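Have a look at the structure that comes next, please.
Removed from the display is one protein chain of the complex; every other protein chain stays in position.
First chain written, first letter: the chains are A, B and C, and each begins at residue 1.
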């Protein structure tokens, strides 16, 4: 480690998640960014794309992806690539001892057959799937310490899971009728312009999308099934709404026991998340709203119970680029290297924003 | 009727729904607005508040609510008042032969005891509750013709019902696990500024509210129960999202028969709504989005079926001030007076908006 | 004319302006849309692109541009094409007696050399430039009656001109220091997605663009020069701001006579615009805001005078797709055919929106 700092690289550094990683790592006291790759912008200063970073990260330039360069210059590599890319080069990095935190879906699922079903490719490294740690610290903190390969959750999966973990773990809800209604901001679609993200079309929307086959369903079901010991299926529908950042999961669930009241559900949350550095429980007439975690790594969670009909709504609100992507990846990195988990991350959200 | 036109009054004409009624009636060929009341602005030209209407409606001024004046000058009165107000003066109007289309909740529920439960008042005219017609033409068209008292649905109720009617009526879904997740624009909160509607706080939100006791639940359950012949309970959670106009109901339901596919659900919709002038079925990879009905009286409906787990998502998208309020009220008025149901209403939405 | 209606075609009907023309013409009582061309979507129903128009215009389909077809089936053709396209085919239409209302810049400038300077092409039909009528009814109403070729103004030019005409015409201001600061919504950029219009990048902007060479400057200077009899130059800077529709021109001007007060400027506006059907003067503590003309063909104009330093701010607010494009084109068409100028256009704006 040069100058006592961990040397990190970012593969796919020109997108929004790459930019957010660069933003966080630019002021992280234990880390030095040594490589940032981009096929499209190789050779150019990162500020050509991420002009908001002007004044930071010295004269860092984008380079082409080179395993040799990454091996030489990095202790750890974040991969922020489309699905199906990291699976092909991550193994080489691991072999030469470089740790990998993958922000793509390529190592999230344990069962290789699920990749054929949800992602339409045969996974080349089923052994790595077993070894990869699903990078949700609230579920896998101990495994993350010292991990060599981390598979960071999708943003919608992060929100869905954080809303459901306490109630599932503590067997409060009917696992056969779990509905997750997700709302997301436009940055979730990445940096590539399409008609769907064209401002006149994207502003003011309340637009359902991938209403039956959203890919994050696979990892949500995997983690909830592992947690409950039963096969859990979720009815998940994401909706694009009028915001740039943010993801809210509203999990609509039915209570096993009609006498369960809001206090009981709150206790389940408090027990589960009381010591979590980045989960805050919202109460007192308010519910979580991603608006109030913008720019931070916090997940705000909350609940409402309608005893009249024995159901609850469980909420988790995150900034999709932070706790839903780059922030969570840095949190994982802190655990991997044994740093304080909050290092470089523990700052308040922006408000109003 | 002066000049062969129906004379209409609007009580509570200074709010958003009042303004929208005025906008629609200003160009309605069979109607003349003779009275517009407002406690706060009585004596002032309506364009002091509704400055967008400059150039329309002559020199119409707001006046104080006067039953005598309304009786003399109106054949029909729209009441756009907060809950608990119309119940007290509507009976007098009806008595002197003035028809009433109430846009408040005061006559929507058939069972008087429900007013105590949901609205915290004892209803003074239970007999009128029986005679009032619930103003959703898609459910009560025949009763609306010639009706003397119409109770227009709430905006969220309109969206929820339109998403669910075909599947409930045709017994496709499990009535014990009906979830309705609603997203709404900021105009739904009316014209009174609060911290919750303050732009810095309201912009970019994904904010759940009234997660367990939203009042529109009462009328949704009433109409679905009547339709199905069973007691239906719905788990409804509204969310404020980043838009001015629009309401989307996403109804998450479980299919009675796992073999039901999307085509079967579409057929149920087509059968039910095929001849409806203001309901459009959206298919072909798109789902309904309120953005694309802005400014119009259309409800766009649609569906997605996930056979993997036997569930469906049923959508209805409306402009909350149009099909969710003023537009629907005018549609009812057209039916009441035997006009063409589309009169003054049948125009395309604004796009992009 | 089939069925007594004027038969109109739209060339370039798949963009936002094309869609807006279709929306307006769908309910225009004197017109029938017979042709709608689109290179990209020829053969498809117009509702594939303009799905908000579902239920209108019968089964109209996009077709390829064909002069023969347009000649046969149209009395008038609107051309809504990028700069440099209409100049090549409009002459053929005119020759066979089809009237043309061009919404592109191809016939706006009288001096052919200006096309080389601002648009980088040599104009093939300088004679037509002379005959074309600049389609701002507030300046050229009489010439528009019966016109065969109309060149509709650009949206920013429309706003700039409407803010300045009374003061220029009545010689109130210093013509050597005219500043026009324009703010526009995202729909002005058309329907083609780019990084600049990508929602995450376009939302919340206050972004200057084309700060020194905006092409609408040419037509603004042409019309103001003609109006004043002097060579007028304007310092115009447009800014993209956070809205879908709308354009506001704030013209910052210095008064020739320091004793000119706000009443005097108002009188100039009132004299000039008092009888204009689509210009409304805003006073009484408010200034024009495009928000309050959305969906309508109105231009709201207003003024503020600071006698302390002898300057004024003159405002014009329009919906860029209406008075800035399609609405104004229909207003011109009404004049061309001798219809009531308000026909199919005179409806209130949407509020709130």
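One rule holds in what follows: contacts are C-beta pairs under 8 Å (C-beta built on N, C-alpha and C of every residue); 3 or more make two chains touch, one makes a residue touch a chain.
In this text, all values refer to a predicted model and were calculated from it rather than measured experimentally.
The chain not shown here is in contact, across the full complex, with A, B, C.
Here one chain is not drawn; of A:39, A:52 or A:117, the residue touching it is A:52. Remark: the omitted chain is touched by one listed residue; of C:108, C:183 or C:272 this is C:183.
Of the listed residues C:146, C:208 or C:274, the one in contact with the hidden chain in the full complex is C:208.
When the full complex is taken into account, the listed residue touching the unshown chain is B:203, out of B:42, B:67, B:85 or B:203. Counting over the whole complex, chain B has residues 16, 185-187, 189, 191-195, 197-200, 202-204, 244 touching the chain that is not drawn. Along chain A, the points of touch with the absent chain fall at residues 16, 19, 23, 26-27, 50-56, 186-187, 244-245, 280, 282, 286, 292-296, 298, 346-353.
Contact between chain C and the absent chain runs through residues 177, 179, 181, 183, 185, 200-201, 203-209, 211-213, 233, 235, 237, 239, 241-248, 250, 252, 254, 287-291, 294, 304-306, 308-309, 311, 313, 315, 317, 352-353.
Operating definition for what follows: only the chains that are shown with their structure count from here on.
On a Cα centroid basis, the chain most remote from chain B in this structure is A.
Distance from the chain A centre to the chain C centre is 46 Å, each centre being the mean of its Cα atoms. The mean-CA centres of chain A and chain B are about 39 angstrom from one another, to the nearest whole unit. For chain C, the set of residues touching two or more other chains reads 16, 187, 244.
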